[in-house]
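Yeah, one chain of the complex is gone here, protein chain that is, but the others are all in their spots.
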Amino acid sequence: MNRLLPLLVGAIGVLLLATLMLVILPAWQMRTAQPPEQLPPYTGQQLLGRQQYVANGCVYCHSQQPRSTGQTLFDSASGWGRASTPGDYFYDAPHLLGTMRTGPDLLNIGARMKSRDWHLTHLYQPRSIFDWSIMPSYPYLFEEKDQASPGDVVVRLPAQFQPSGGRVVVARKEVLDLVEYLLSLDRTYPASPEELQKRDRGYDQRPETALAGHAG
Amino acid sequence: MKPNHHATTPRVDDIDPTFEPWEPSRPIPIFLLAVLIALALGGVGMYLSDLAPWADAGASDPVASIPAAPVTQAAPASPDSSTVQNAPVLVHAGRGSVWSCASCHGDQGQGAGSTPRLAGLDETYLAKQLRDFAAETRLNESMHYVARELTDQDIAEVAAYYASLPVPRLVLPQSDADLDRGRMLFEKGDWKRNVPACVSCHGDQGQGVGTSFPPLAAQRPEYLFNQLAAWKGGHRHNSPQSLMDDIASRLSYRDLYAVSNYAASLPGPGADAAH
Partner (left out) sequence: MTHKHSSARPEAGTRKRLSGPQRLAWSAGLGILLFGAGYLVHDSGLMSRYFTPDQGDVAQGGQAYTRATMEAKRKTYYADRTAPTAGMPVGADGYYAPPSEDSIPDGPYGDAVRRGRAIFMEPASMVSDHVGNTLACVNCHLDAGRRENSAPMWGAYVRYPAYRSKTQSISTIEDRIKGCFTYSMNAQGSPSGQPPAAGSDVYRDLITYFYWMSDGAPTGEKLPGSGYPKVKKPEAGYDVVRGQAVYTQNCALCHGADGQGQRDPDSGVVFPPLWGPNSYNWGAGMARIDTAAGFIKANMPLGKPFSLSDQDAWDVAAFIDSHERPKDPRQTGTLEAARVQFHEGEESFYGKEVNGKIVGGGTGPNG
């Protein structure tokens, strides 16, 4: 540890190797990426909703990267959709892959939970549906009114979560945008073979290995 | 008294001039180098083998080869307008705290993802499931939220409505399930695991039998797999005589995945095949 030059060379070399393998090579591999034809760009409202998703820190508890069935059947059994490919994130800048699954994976939430009203109820107060939920509630995305005006979206809530005095909870624009974004999260269209090739198969078993009965 | 420094501090001529305070650099042990080289070889080998194309790159799965409908398009078969007009209010508009059925289960009751198709299911079966959700003998928080607010008349109306709907064609997701194995399980079972064929109870086309054996054909595969996994894991336990609990627990998850996707690919009664 007293020879500075080898130390520095080694350390920088490791960093460069990491950069090469994790940044440069993947970027080179994906340089010709085209968006999948079944994936439309986000609409303006969905993009605003996406900003809400980022601003409220949803990515800290929710991933957007279902795992493949070669690795585990858990994600599939939970209904989270097929394993994602790079093209699925073509319009996602910044990507919101996430690393935590405190809550479920959301990449295909718009494919399995299409009810806007459900999302509004759930975002206003998750415990109105799941009494064990630790997801924070987002009351500031809504406002309480004495009476709904025409064009207002009133949130459906059980009696014990309704504000007192006959007031109603009305969705603000922010949460309506956010729900639009969530409903747009549907990547269940089939992945093309080229896209599948780009997946880091990581823990997946190759089909031939799986058939031979080797584990992992 | 003056402190006696001279007794504790070393004098200059006591210091060993050859003393080297730094540990002399030793060469990296050979074994350690060997392990690093072996790991590097392994890493390079794995990376290169990952680059090799996968055998399934052709995506020969027939389900995957169905041209996927755009996300926004609902399932093709639509009920005639009189059915829609006669729908209970709950179905399309909801009531009070309860979201509309169609908001999750689709305008034609076709389901979405792991939300099941309701259209064409048996009336008594649907009513039993709603009551089980309300009583929490079947566990699903969103459905419990809905079902606990329903009166007996609501349940009867909604169940009758959905039972009267035609079975829609499904847009099936891509899957790498072993459909041959799924078909084998579906039509013949796996008797070495004491698993009878699905068709023994659910009908020879998976169309469902009577009030207790719901259709499996043209049901959402994510839902079927989800429920089979729930039985296997013990999360669902409202199967009469715990028939499904036993059957699901005897199959591996991969088998459950296979049979779910196979059953989902079967056409519903009276509908064209799902392609």
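The chains carry the letters A and B, assigned in the order they are written, with residues numbered from 1 in each.
The rule is simple: a contact is a pair of C-beta atoms (placed from the backbone, for glycine too) under 8 Å apart; a residue touches a chain by one contact, two chains touch by 3 or more.
As the structure is a computational prediction, the values presented were derived from the model and not from experiment.
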### Query
Looking at B:Gln207, B:Asn238 or B:Asn261, which makes contact with the chain not pictured?
B:Gln207
### Task
Using the touch definition up top, pick the residue from B:Pro88, B:Gly189 or B:Gly268 that touches the left-out chain.
B:Gly189
### Task
Identify the residues of chain B touching the omitted chain, counting contacts across the whole complex.
16, 18-20, 24, 27-28, 30-31, 33-38, 40-42, 188-196, 200-201, 203-205, 207, 209-210, 212, 240-241, 243, 246-247, 249-255, 269
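To be clear about the criterion, only the chains that are shown with their structure count from here on.
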### Rounded Å distance between chain A and chain B, as computed from the means of their C-alpha atoms
17
### Query
Where on chain A does chain B make contact in their complex?
1-3, 21, 38, 40, 69-70, 73, 76-79, 81-82, 108, 110-118, 121, 128-131, 156-159, 186, 188-193, 196-197, 200-201, 206-208
### Task
Mind listing the chain B positions that touch chain A in their complex?
22-23, 25, 47, 50, 53-59, 64, 66, 68, 70-71, 94, 96-100, 103-104, 106, 112-115, 141-142, 145, 173-177, 222-223, 225-226, 229, 253-254, 256-257
